[in-house]
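Heads up: the structure comes next, in structure tokens.
Omission of a single protein chain aside, the complex is shown with its protein chains in their original locations.
Chain nomenclature is as follows: A and B, assigned in order of appearance, with residue numbering initiated at 1 for each chain independently.
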Amino acid sequence: MLAYIARRAVLAVLTMAAISVFAFIIIQLPPGDFVDAYIANLSASGSSVSMEEAKSLRALYGLDQPVYVQYMKWMSRVLVGDFGESMEWHRPVAEVIGDRLWLTIVLSLSALMLTWGIALPIGIYSAVRQYSALDYVFTSISFIGLAVPNFLLALVIMYFSFVLFGANVGGLFSSEFDLAPWSLAKVWDLIKHLPLPAVILALAGTAQLIRIMRANLLDELRKPYVVTARAKGMPEARVIWKYPVRAALNPFASTIAYLFPYLVSGSIIISLVLSLPTVGPLLLKALIAQDMFLAGTIVLLLGVMTVIGTFISDLVLMWVDPRIRFQMD
Amino acid sequence: MPQTPMVDHPDHEAGGSTSAATPLLSVRGLKTYFKLDEGTVKAVDGVSFDLFAGRTLGIVGESGCGKSISARSILRIVDRPGKIEGGEIWLQQEGDNENAVDLLQLPHEGPELRAIRGKEIALVFQEPMASFSHYYTIGNQIMEAILLHSATSDAAARARAIELLGMVGVPNPERRVDEYPFQLSGGLRQRVMMAMALACDPRILIADEPTTALDVTTQAQVLNLLQRIQKERGLSVILITHDMGVVAEMADDVVVMYLGRAVEKGPVDEIFHDPKHPYTQALLRSIPSIMAKPRTKLATIEGSIPHPFARPSGCPFHPRCPDAIKGLCDVKEPPTHALRPDRAVSCFLYGDAS
Partner (left out) sequence: MSSGPVSTTSPTQTAEDRFAVATQWQLTWWRFRKHKLAVASGIIVIAFYVVVLLADFLAYADPHATDSKRSHIPPQEIHFFDDGAFKPYVYGLTQKRDLRTFKLSYQPNLDRKVYLTLFAEGYSYHFLGLFPTNKHLVGLVDPRPEDGIFILGTDLVGRDLWSRIMVATRISLTIGLAGVTVSLFLGILLGGISAVYGGIVDTVIQRVIEILRSMPTIPLWMGLAAALPNSWSVIQVYFAITIIISFLGWTDLARVVRGKFLALRSEDFVTAAELAGASQYRIIFTHMLPSFLSHIIAATSLALPAMIISETSLSFLGLGLRPPAISWGILLQDAQNIETLALAPWLLTAAIPVILVILAFNFLGDGLRDAADPYG
């Protein structure tokens, strides 16, 4: 068991390192270096930078040195929490990002829980009552989730609510709470606004998961141990819940691990359509404006959060499957 | 309770009560069919046999002859698309020689049926590895059997589980009870299966190929265990196997099945020393013997088992039967002919061809 945890932990660390490299590449990609862009930005707004200032800036960021040195410098600053300064906002990146990262995670986690909560019972129902009317209904809905890209779904829902109710369903907060400091009331406001984006986000993943759960359960229901349980005189409902569901949960849980990155990704697009105050719109603007420290940091943090989420789900998987605990995988 | 021809066994020495005038379990004309897209497979096509208290009935036949399905039909746990299409299965009420209940008439998945499963009739399966769930300890799964049928406390159930494990010969039962199935060897798993089956002290134990997946030494151990338990508890056993050697060793009565029909029935000695049906004879002939002359060709049964969708007309065995009567065996199904009260054959060679 410890070997398993250790292995997953090492992998997580490696993944985070890889993501940091990617984030760094993204920062470096635009032509010219950071200082050039900074100077161009300043001169566009009227101020200018002297040659000495430029030179010292370059030295500060290590821009006159080889790429891997720059990477080291950047990483060493990141690891103490200094993410650099946003060119566009002229404020530290951490400040600009602010709450947004947490809101992204909250949104993704809500979608994750929704996905689980919806896919599990529906998947079980579809497997046990195959070909029933409700089964077909669920299958159709899940195909919508599968086929319609979530931004489209968001668009359509926004359109209909606008046309039918004159309401704009975007945003995670009502206007009075938007810039207010955190309070219990604000949290409640958030909870009230979460369902719609969370549902849209969850739909595609739910569709996938229902199919997986259904297929797994159908497989399990044919296995001999189910017959054994029935032969012992167990009521049918318990036969299904106690054994096959438990077995089908295994591949289900391992799918969750890859669902989380998918949800984080999807939340970016949804938040663009619905104007949610999460990381998505910020990232897009940063990329278009080539505000590279902001963009790179967002990518890095998103990646790190995802990896941590995945690692936690690995731990959950371990708890669910005794075979892993005894290293039988 | 229908009267059956197999009633009195004046000279039988098998364990348990000998004056079993009425069978403990009586299967009559059982039909279990599988409706598939390509056609209907008649897995069990009118099978009748009796199980008497304290005795072992061996059901023997090649793969696919319907033995396992018959066993599952008794407990009504046939998987879809299989369905029991007809017949009666009479189970004598406990301690009541007069009344019996037709298991096939009980409401589907109803409480009466579930009360019988595990408690009166228990089933031991062929693949112990696949027959346990890997997510629960063996103790949990044995206790489950106990708790399903009696209102005891968890602690009492656990104690009983440990006791059962000890009884079937599992070493260190207090420790093993908390282990998972994949931590045990094949032979141990089979023992645990038996412990689980015996948890509620059933009257009948159906063992479906209990030793097929085991090596010969373990097989001997498991069979010994089965015999010991049977003697200790007066258990009635239905033993399903394709191994004639196991039948010879364990069974008191034998039913020979072919393609879903019972072709011959009788006490084990007679079946082995005086087989009547051509199939039984061929089966026995094909057992290699250490006494045979060297370099003799191994005897086989001509032909192969027909495709389930291409059942032969008339007697199912006629394409492979050396004694088939043309115009009769390929046209009509032979009825079951009782040679003696405890002996029956389904062949036109015996009795009147009607």
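Some notes on this structure:
Criterion: contacts are C-beta pairs under 8 Å (C-beta built on N, C-alpha and C of every residue); 3 or more make two chains touch, one makes a residue touch a chain.
For clarity, every value in this text was computed on a predicted model and none was experimentally measured.
Within the set A:39, A:54, A:141 or A:272, the residue that contacts the chain not displayed is A:272. Interface note: of A:78, A:127 or A:307, the residue touching the hidden chain in the full complex is A:307.
Residues of chain A in touch with the missing chain: 11, 14-15, 18-19, 22-23, 26, 29-31, 143, 146-149, 151-152, 155-156, 158-159, 162-163, 168, 257-258, 261-262, 264-266, 268-269, 272-273, 283-284, 287-288, 290, 295-296, 298-299, 302-303, 306-307, 310.
To be clear about the criterion, only the chains that are shown with their structure count from here on.
Centres computed as Cα averages put chain A at a distance of 56 Å from chain B. By the touch criterion stated above, chain A contacts chain B in their complex at residues 222-225, 227-236, 242-243, 246-247, 321-323, 326, 328.
On the chain B side of its complex with chain A, the touching residues are 72, 75, 77, 79, 109, 114-119, 122-123, 125, 127, 130-136, 144-145, 148-149, 180, 182-183, 196.
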